[in-house]
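Every protein chain of the complex appears in place save one, which is left out.
As written, the chains take the letters A and B, and residue 1 is the first residue of each chain.
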Amino acid sequence: MNITLKIWRQKNKLDKGKFVTYKLDGVSSEMTFLEMLDYLNEKLIKEDADPIAFDSDCREGICGMCGLYINGRPNGPEKGVTTCQLSMSVFKDGDKITVEPWRSKAFPVIKDLVVDRNSFDKLIQVGGYISANTGAAPEANSIPVKKENAERAFDSGTCIGCGTCVAACKNASAMLFVSAKISQLALLPQGQVEARKRVIDMINEMDNLGFGNCSNTGACEAECPKEIKLTNIARLNREYLKAF
Amino acid sequence: MTKLDAKIPEGPLAEKWTKYQASVKLVNPANKKNLDIIVVGAGAAGASAAASLAELGYNVKVYVFQDSSRRAHSIASQGGINATKNYKNDADSDYRLFYDMIKGGDFRAREANVYRAAEVSNNIIDQYVAQGVPFAREYSGYLANRSFGGVQVSRTFYAQGQTGQQCTLAAYQALSRQIKTGKAKIFTRRDMLDLVVIDGKARGIITRNLITGEIERHSAHAVVFATGGFGTVYYLSTLAINSNGSAALAAYKKGAFLANPSMAQIHPTCIPVLNDYQSKLTLMSESLRNDGRVWVPKEKGDKRPASGIKEEERDYYLERKYPAFGNLVPRDVASRAAKERCDEGYGVGDTGLAVYLDFKDAINEQGHDTIKGKYGTLFDLYKKVTGINPYKEPMRIYPASHYTMGGLWVDYNLMTTVPGLYAIGEANFSDHGANRLGASSLMQCSGDGYFILPVTIGDYLADQIKIPHISTDTSEFDEAEKAVKDKLNKLLSVKGTQTPTSFHKRLGHILWTYSGMKRNEEGLKKALLQVKELKEEFWKDVKVSGGLNELNHELEKAGRVADFFEIANLIIIDALNRKESCGAHFREEYQTPEGEAERDDKNYSYVATWEYTGENSVPELHKEDLVFEFVKPTKRSYK
Partner (left out) sequence: MDKFLGSSVTKKLVMAIVGLFLILFLLVHLGINFLLLIDDPAPFNGAAHFMATNVVVKVFEIVLLAGFLIHMIYGIILQIQNWLARPLRYKKTAFSQTSFFSKYMIYLGIIIGIFLFIHFMNFYFVKLGWVEGDHENFYGMANDLFQLPLYIVIYLVSFLFLAFHLHHAFQSAFQTFGLNDRYTPVIKKIGLIYSILVPLGFSIIPIVIYFFK
């Protein structure tokens, strides 16, 4: 099929950036979206043009490295997929596809569609962990964990840190990301000891890093490729209230 | 010829590690703060090592090529992590796990290392639980287990189909905590391009800042490579597309021996190649074989849909050929069996390069919800990639390049032949022999990172406490930096017509054809020649767009592909050298009448390690003889 791509090009952090339109034919509906971009890049290279920079690594929806804003939605029109899992079969011949990077003050653009998500690491660094030094752990079965809580903790823990929530949120808020980690650890007895400090520190850091505020809109939940639930944010709020 | 000393401690197998720890040299806590350690790669092995070393008080510097250390490909490990807790009361023990691994690896691994891996396995589970890994639990609140290919006990701990992600993130979080304290420093988007050796000791690395293109120097008292495997040399693989072998090759060229490079595992249960554009293959966890039954039609070229093929028309070939283990035979056996069926013309799907993995019976017996609880995330993943609903139709699977058992040769201390250079996790060769068993990779990575390296590295560093901070202003750093720059400039200056990816594809095709699941001398020799020719073509005709001082994915790829040629060369040389069949290495000349692998313990019970001898000269073989003191190598049978 033939498609027209309108892609954000930006040389570096300081460049103002602009959209460039590419006409691409010979696209197969069997390609993934990123394979289509690979295909475009091969073509651009042959034409001595600068290929489009975009991040990706595992290409199976688990590393969280990829992530593009496609036709007005993070990761495109399909629900519950990362960009690398998006198939070209959702598009049809003649489609015009606009591709933008995640846009957020906390995720500055590095080049073209590549953004810097270091702020997510900083959030984890201030408290997204249990301080169990190597060797200090008790026997694994010494603290039973309710099956239901372990499963919920897992559901929260499946966050891949891709930044879709921030990209989708009209406020560029990181609440879903932060709340997923807070929830995972709060649901486990092992995480209780540091629960108070964790939620306070992570929220303060989130504010410092320039993310917006949550307005309970729910776009994050709707777009999250791992379908992390809004109930995590409620749990974060609860943990925060408890911390007062 | 042999310069290799594995430094295996004396004494009975079960006491070696305890005794070692009691006598190992230690670094005084006050001195640790004066010692720098570089860790390259931050997956399950790298992150856990970096965190543990920082907790001990060392200054740790971590380098990853991704934008965050949370992205390492350990996160893609699905099925689980083994430990000998014996929670199931099925007579599991350290010895049994050790024996399973030694046997599963077709008696090509080092006893002492494997036993130690089994020994620390329980500590790993304790550690991960304490760090908040949400492993699956029973209603009692205690940890759940499942069984995995190649063994007869249930010792695998799991978090649905995302065990690797949960464990790796726990290690990442432990590392994050150390970054906040300042004991660890992280350098993201850095490609490690060379190792710096000063006076015979590993003292630093050269990196390229992938955003600015700047070539940087970093020094330390010791360097740890936790750089994973090089299965991407086959182009299509279950690995991340940026996974590469450049670190292993850099170490090799600086004097580290590369061990058993041909031992590359082809994983039996992956989503088949769907088209020519495909950039990677997706793994479907081996745990699926617990409940899924593998079959092909009994009739050649039967193209009816699976539902139209009656029970008596199906050939459950694994159950037929290996009644004792059935669908749970080890990976190498399952992969070859699938290839054999497809080569014979029984394959399914458009390409005929796939077999069915069917859950019909399991769903009927256990119910939809139970199966969903066990494999929900995997079924969803399968559906996302193929559009086929595995609750209704059988999955189509085919083997794909997955894991490299081979890697940098290390001694019992996990140190390579370059003093001060350590290799942990998949990057080393030590624990899996010729074939890795399921759920033992996370185990080995975590064991190396959390519990083994932090002890063994002290033995080396204890002698280094008087050496102050290592300067990067030395001739060795100058040379290494120059070599890196020269190579990058050379790549940019070729200005040919073909992209790095197109070369990578062709290289992968050669390897897959001649040095994949089945190999023979004639094919390997052909491959050797073809790789050489392709390499020459590459350096004449590669086209790398963009410049040096910017974010340039093409340049990154080109550098990696250039290194893949040399790794491919080593794989083939190693495969040619090993005139026997063992584990993943199957030489067609050496097979039993039934078509099973025929090992030659008399002549090949050794680790083949290769020493770099110069740009265009043949690498030199060194053998580490495998001494089996505690087990007797037997014919590996799963029948």
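As a working rule, a residue touches a chain if its C-beta (ideal position, glycine included) is under 8 Å from a C-beta of that chain, and two chains touch if they have at least 3 such contacts.
Keep in mind that this is a model prediction, so the values were computed, not measured.
Touch, as defined at the top, links the missing chain to these shown chains in the whole complex: A. If you put the hidden chain back, the residue from A:36, A:52, A:65 or A:106 that touches it is A:106.
Here one chain is not drawn; of A:43, A:73 or A:147, the residue touching it is A:73. In the full complex, subunit A contacts the hidden chain through residues 6, 8, 19, 69, 71-73, 77, 98, 100, 103-106, 168, 170-173, 200, 203-204, 206-207, 210-219, 222-223, 230-231, 233-241, 243-244.
One rule holds in what follows: only the chains that are shown with their structure count from here on.
Here the spacing of subunit A and subunit B, counted between their Cα centres, is 27 Å.
Subunit B contributes residues 48, 51-52, 55, 66-73, 75-76, 85, 87, 122-123, 125-143, 159-160, 162, 165-166, 169, 172-174, 176-177, 179-180, 186, 188, 211, 240-242, 274-275, 277-280, 282-283, 377, 380-381, 384-385, 387, 450-451, 454, 497, 499, 501-502, 543, 545-546, 550-551, 553-554 to its touches with subunit A in the complex. Note for the complex: subunit A touches subunit B at residues 11-12, 28, 30-32, 34-35, 38-39, 42, 44-46, 48-51, 53, 55-65, 80-81, 85, 87, 89, 110-111, 114, 116-118, 120-121, 124-126, 128-141, 143-147, 150-151, 153-154, 157-158, 160-161, 184-185, 187-188, 190-191.
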